[in-house]
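First, the structure itself, so that you have it in front of you.
The complex appears here minus one protein chain, its other protein chains still in place.
After this line comes chain A, so read on.
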Amino acid sequence: MLLIRCPYCEEERPELEFRNAGEAHIARSADMAATSDDDFEKFFFIRSNPKGIIYERWRHMHGCARFFNAVRDTVSDRFLLTYKAGEPKPAKLPGAAE
């Protein structure tokens, strides 16, 4: 069972308290109705599914109930960083040099 740090509670809590909510940093267009078919496809259907670093959304379902973002290595399952929803993609990751 993973330990995940909630950036709102500022605490590491067991995975059981959280729900994954898919890939992060996929912006919903401010003018949704005018989005082209191609852009809608990218927005709704296409996900990166990387082997390695993934930016994803989690919800502290059974805690503060807040959605937040996390950076996880899909190979090691290690969480490198978590940060609040709305914050930009971190420029630098801890331990990224490894």
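Operating definition for what follows: contacts are C-beta pairs under 8 Å (C-beta built on N, C-alpha and C of every residue); 3 or more make two chains touch, one makes a residue touch a chain; residues count from 1.
Convention: contacts and distances are computed from a predicted model.
S.K.: Can you pick, from "Glutathione-dependent formaldehyde dehydrogenase", "Peptidase M48-like protein", "Sarcosine oxidase subunit alpha" or "ABC transporter ATP-binding protein", the UniProt name of the chain not shown?
M.R.: UniProt lists the chain left out of the view as "Sarcosine oxidase subunit alpha".
S.K.: Mind pulling the chain A residues that touch the left-out chain?
M.R.: On the chain A side, contact with the omitted chain comes from 1-3, 14, 19, 21, 28-29, 31-33, 35, 37, 40, 43-44, 57, 59, 61, 65-67, 76-78, 85-86.
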